[in-house]
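Only one protein chain is missing; all other protein chains are in place.
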Amino acid sequence: MIADVQVSRSATTIKPKIVVNMLNRAKRPVLITGGGLLNDERLVEFVYELQKRAGLEVIATGGSSRALIERDVNVRMAVFTLHYVTQFLTDLQEYDLSLFLGFRAPYYLSRMLSALKHFSNINTISICEWYQPHAKFSFPDFRKKEEYYKALEEILEVL
Amino acid sequence: MIADVQVSRSATTIKPKIVVNMLNRAKRPVLITGGGLLNDERLVEFVYELQKRAGLEVIATGGSSRALIERDVNVRMAVFTLHYVTQFLTDLQEYDLSLFLGFRAPYYLSRMLSALKHFSNINTISICEWYQPHAKFSFPDFRKKEEYYKALEEILEVL
Amino acid sequence: MVMDIHLNNVRIHIGRIVEEDEWEPMGPTPKPDVLDLRYWDQKLLERYEPFYAPMQDFCNLCTMGPCELSRNKKGACGIDLKTQKARIVVLACLIGASAHCSHARHLVEYVVEKFGRDYPIDLGKDVEIEAPNIRLVFGIRPKTVGDLEAVLDYVEEQLVRILHSTHTGQEESYLDYESKALHVGMLDHVAMEVADIAQIVAFNYPKGDPDSPLIETGFGVLDAEKPVILIIGHNVLPARNIMDYLEEHGMENDVEVAGLCCTAIDTSRYDPKAKIVGTLSFELRAIRSGIPDVVVTDEQCIRADTLKECSKVGIPVIATSEASARGLPDKTNENIDVIVEDLASGRLKGVLIRDPDKVGEIAVKTALAVRKRKGKKKVLMSREEVENEVRKCTGCGRCVFSCPHCLRIDVAMGLAKKGDFSMFKEIDRSCIACGKCEQACPKGIRIVDIIMSVGMDIKVKGRSRAGRGPITDTEIRKVGQPIVMGTIPGVIAAVGCPNYPGAREELGSIIEEFLRRRFIVVTSGCHAMDLGLYFDEEGKSLYEKYPGVFDGGGLVNVGSCVANSHISGAVIKIAAIFAKRPLRGNYAEIADYILNRVGAVGLAWGAYSQKAASIATGFNRLGIPVVVGPHASKYRRAYIGKFWKDVWWVYDIRSRKRMRVEPAPDALLVCAETKEEAIVQLARLCIRPGDTPQGRQIKLTHYIELSEKYLGCLPDDWHLFVRSEADLPVKMKDRLLKILEDEHGWKIDWKSKKIVEGPIRQYDPGFNPTIVEHVYEKYTGEKLLR
Partner (left out) sequence: MVMDIHLNNVRIHIGRIVEEDEWEPMGPTPKPDVLDLRYWDQKLLERYEPFYAPMQDFCNLCTMGPCELSRNKKGACGIDLKTQKARIVVLACLIGASAHCSHARHLVEYVVEKFGRDYPIDLGKDVEIEAPNIRLVFGIRPKTVGDLEAVLDYVEEQLVRILHSTHTGQEESYLDYESKALHVGMLDHVAMEVADIAQIVAFNYPKGDPDSPLIETGFGVLDAEKPVILIIGHNVLPARNIMDYLEEHGMENDVEVAGLCCTAIDTSRYDPKAKIVGTLSFELRAIRSGIPDVVVTDEQCIRADTLKECSKVGIPVIATSEASARGLPDKTNENIDVIVEDLASGRLKGVLIRDPDKVGEIAVKTALAVRKRKGKKKVLMSREEVENEVRKCTGCGRCVFSCPHCLRIDVAMGLAKKGDFSMFKEIDRSCIACGKCEQACPKGIRIVDIIMSVGMDIKVKGRSRAGRGPITDTEIRKVGQPIVMGTIPGVIAAVGCPNYPGAREELGSIIEEFLRRRFIVVTSGCHAMDLGLYFDEEGKSLYEKYPGVFDGGGLVNVGSCVANSHISGAVIKIAAIFAKRPLRGNYAEIADYILNRVGAVGLAWGAYSQKAASIATGFNRLGIPVVVGPHASKYRRAYIGKFWKDVWWVYDIRSRKRMRVEPAPDALLVCAETKEEAIVQLARLCIRPGDTPQGRQIKLTHYIELSEKYLGCLPDDWHLFVRSEADLPVKMKDRLLKILEDEHGWKIDWKSKKIVEGPIRQYDPGFNPTIVEHVYEKYTGEKLLR
């Protein structure tokens, strides 16, 4: 998202190991998944494993719920769009750390990360394929899908 | 200029030595001086030395002309404001490298560096006290005046 | 209401109308001033809290800036980030509304000049409520086109007043800027109504005809064999003159007139022989194809490099609008043959012609002359050229990062190098032909041309129904009750632009889902065009499959962008005709009625423009939620209700109580990321507190079915909408009762299969909700303590 760096401070890029550290340190983390999961089984599988191993709460948006539910992932909410979920995170302050995965519209996620940055205290980590400058921490851009999957796998390995 | 980083690409910070290298490599470089020289003899002295040692052309804006002329610096133009000078640099393309020094209104310089970046091919180096993101190369922010002067002196030394 | 007094050349029209025409008592807010409906906005904004997603952390609107406002810091003028974003939203809406208002001004000015101020407004016997927005907001029944001038005077004055409020150092609460944005949105619908009424009555467009003609639509209408005039924009006047000229000279079959964007729609409403190429997403493609012999531009949503792109392929341009003069020389009063020769010879790349009535002759003659000179047109790149271009690619990925849709050109190029061009087909389906990839490419590769050449079906042709204009009073009489009861489960209004998140077909598949379920679907603008290109297996477009009637299962194209006013108009008319609520200057009561009872929801899947922002905001003030595509998150603001908050209450006029209600609808503006989400949200947001049990049952059935179909589970919140067992979908009743008991702790009497305890409220057949104090007081005759 080259054109989207009009920020006072860009996300720190983050490695899988640090993601795990942060997950472990968080009081109540949550994973929010996007519509990219509809066409990407490996992401679904990743969420499944992540929940299994880390017991992470998952909120599904973007219709990603269908794929997750079919893979027996337990989702806390399934019908709300990212807008609602962001409002929810901001307003109820139940979580101290939020991870974002698999948004097919990275620009939409970018806006929500911006909203969270400015108007909430929640920590945000993007583990999407593209760098998200408005997050607090973000994976870098992965030009090759395989490298991206490897990074996700690394998370599972270190867990 | 924290609030002024809405740029597609920020200036590369530069060290005195590299400034000299670039000066040496340039076909026809020019130094443009600003109103900060009115109250800063050390900057005036620096320009004097620089011209003496490197034979650099100088265009004075911001009333810096008075101080320079009194110190026997040879200025190519003395009456035009930075706006005119920038228009001049862009339009006539006489110079391939421009150095900027001593602007008391760094935000004004910032706009002109932006104009030069977008609408000309001239290389720009800011050797002002504050980092200038729209330049191609810029000194970093100097929080302490003395360090700034030291950097300028280093230029003279390496010349 | 308007009179023409001729006194020594002094023409007079009415500025202020205190009112003598007593067709209906005047409501509380005729010609509302900037703050007059703030009380209504405050009701809305209490529920639908504005949600901000800044595009940038800075403000640089004045020279005290740039100000870094991150984390809601205040700038040098004291404004905080939220308020600053709300201010930008107001600006965007103002730009949008002023576009429609100026468009209306052009049309009205023209019509008054040609036909006089007294030219009657007659939309046919079946459209007695001719101007629901004007009645509701301005408080008159316009009888002649002259009456429309006074309406525009008012709109312009208000727009300028609100523009004033965006100056540095004004509002300090984002809620006040939001109220202003809502005011602008409302005015926008009034302006659009003026514009569309003026053109319908003056140019004899279809007047609410459900069987309006089918119009050829698609890239394939560009006929390389004939001289082609391509018209682009929104203002029908020059295009109309072209059609007239062709007809007057018996040349209708010699020259093809194809339109892009709303001008295309409106030209086809004027003359069904006109053809529709498609949306803004096809502009660069159409020009690059080289097929047009002359391009005529009017205004709005026209690429700002039209002249540059046309010049590259030798197409002369005729600019016709004050809003887009394109730097061209003004030749309005020059000799036409000289102009034509200058254009055809390439001596001039284009001209500005400020008189629409001169455009026809110039455009036609130029098209003929160019065609003659050019000979057979070359269309698209050859495969060899494509291969040469592809070879230059280094795979650097800059194109991808600059693409609004992050389309993987780099990957497609890589495959193409190995001879596999298939991925460009896929890219073509989502590409909006914006050209940013080419701007970014360091190798100067003609990416758009490659996509077109390899990926696009240039022969594609479908049909869309010509914009029919208003919904008739008869239709409203028929569907009013079922809509309010809920037995017609909803009205889906698919309006807006082509900045889709994914493949263009997605829109069609969303809409067909609702048509099959017998929702009413209305559409307009670019969405209306794209729906003409969504085919079933037999190659029939949606318009050919579904009737054009405003009834369950009908697909109604009202027309161009400005025809959106007929959609708000139809909803207003439901309150007027079915519920017999007085319209005149009675905005809050009607909006309140709609919010609580009319299950209408907008869908702007590709919303890109400031006009779309303003239109949506106008729907919102009227109590109509809008679901937008994900790009619309860049509008920076949404209206998301918080179902977990205690803001879901109404006054019940019957029981005279303030009572809790279900959070329905629980958003006024919300983005969906995928079509799956959009479908579910649309169904969900059709639910209204006013639904009867029968209606609620139907709505819940659709909601639950769609959620299960697309999201794989029951919706998280379905139980919030259950008032009694009668609301439950029949086939799922037992299962749902069980869930209510097990998961939500409701008490169920299993013998009678009745809900004993649990719902937010009980259903009451006399339930008569309002959130507006004066409406409550009016119907109860009781004063509320505030």
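Some notes on this structure:
Every chain is named by a letter (A, B and C) in the order it is written, and numbering of its residues begins at 1.
We take it that a contact is a pair of C-beta atoms (placed from the backbone, for glycine too) under 8 Å apart; a residue touches a chain by one contact, two chains touch by 3 or more.
What you are looking at is a predicted structure, and each value in this text was computed from that prediction instead of being measured.
The missing chain, though absent from the display, is touched by one residue of C:L107, C:I229, C:A286 or C:C301; that residue is C:C301.
Residue C:S324 is the one among C:Q199, C:S289 or C:S324 that touches the chain missing from this view. Which of C:K634, C:K675 or C:H719 touches the hidden chain is settled by the complete complex: it is C:K634.
Listed by residue number, the positions of chain C touching the unshown chain are 3, 5, 7-20, 33-35, 38-39, 55-56, 58, 60-68, 73-80, 83, 91-92, 94-96, 98-99, 101-103, 105, 149, 152-153, 155-157, 159-161, 163-173, 175-176, 280, 284, 299-309, 322-327, 330, 352, 354, 402, 404, 432, 434-436, 439-440, 499, 607-611, 631-632, 634-635. The chain not shown here touches chain B at positions 1-3, 6-9, 34-35, 38, 60-63, 65-70, 75, 77-84, 86-88, 91-92, 103-108, 111-112, 114-115, 117-119, 130, 141, 143.
In this text, only the chains that are shown with their structure count from here on.
No other pair of chains has as many C-beta pairs in contact as A-C. Centroids of chain A and chain B (each the mean of its C-alpha atoms) stand 45 Å apart.
Taking each chain's centre as the mean of its C-alpha atoms, chain B lies 51 Å from chain C. For chain A, the set of residues that touch two or more other chains comprises 2-3, 6, 8.
Under the contact definition stated at the top, the residues of chain C that touch 2 or more other chains are 56, 58, 68.
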